[in-house]
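Can you keep this structure in mind? I'll have questions shortly.
For this depiction, one protein chain was excluded, whereas all remaining protein chains were kept in their positions.
Then we have chain A:
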Amino acid sequence: MSVEPEVPIVQVEEVRENPVLYKIISSDNHVFTISEHAVKLSKTLWDLITNLGLTAENALDNPIPVENVNGKNMETIVQFCERHKYDEEEPEYTNYIREFVLPEWDRQLLSIDNEELFQLILATNYLDIQKLMDYCCRVIGDMAKDKTPEELRIIYGIPTDAEDDALERSASDSPGPSG
């Protein structure tokens, strides 16, 4: 695992305080450093680190390639994880996602284009970062506030019943993989 970075290493300011650092390489070969506390927010990455047997001594010499996440999304994810690495456990809510207040810093971070937000959710889903997933979903849900059904169809690209039926018919008419 000795991939040479083709672009400068992205340094996130807050990682410097933590002595244990890991390197992550995005699908487009951007290299990121992330602290141990922060990387633990990603179940996928932390499982990988544990399974690879990375330690404080050898972590920086063994960058972790993440094929499914590009540099742009990885940068957002590293920023998010560093920001929230020392968060206390959330209080117990019956319906947590509807009740928490989305912090302004995170709302700003997630003020991105719809397609970018979608790609970020796919990356978050892959890396299994529950808190970021909650926040992203809340931002998407907030788009629906006070909107009419007609507006919702436009905001979310919701097909009409007729379009759904047509899609279903074309899917059932098309030949399967065997031809």
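The criterion applied here is as follows: a contact is a pair of C-beta atoms (placed from the backbone, for glycine too) under 8 Å apart; a residue touches a chain by one contact, two chains touch by 3 or more; residues count from 1.
We take it that contacts and distances are computed from a predicted model.
Candidate names were "Exosome complex exonuclease RRP46 homolog", "F-box domain-containing protein", "Multicopper oxidase" or "E3 ubiquitin ligase complex SCF subunit", and the UniProt protein name of the unshown chain is "F-box domain-containing protein". Taking the complete complex into account, residues 94-95, 97-98, 110-118, 121-122, 125, 133-134, 136-150, 152-161, 164 of chain A touch the chain not shown.
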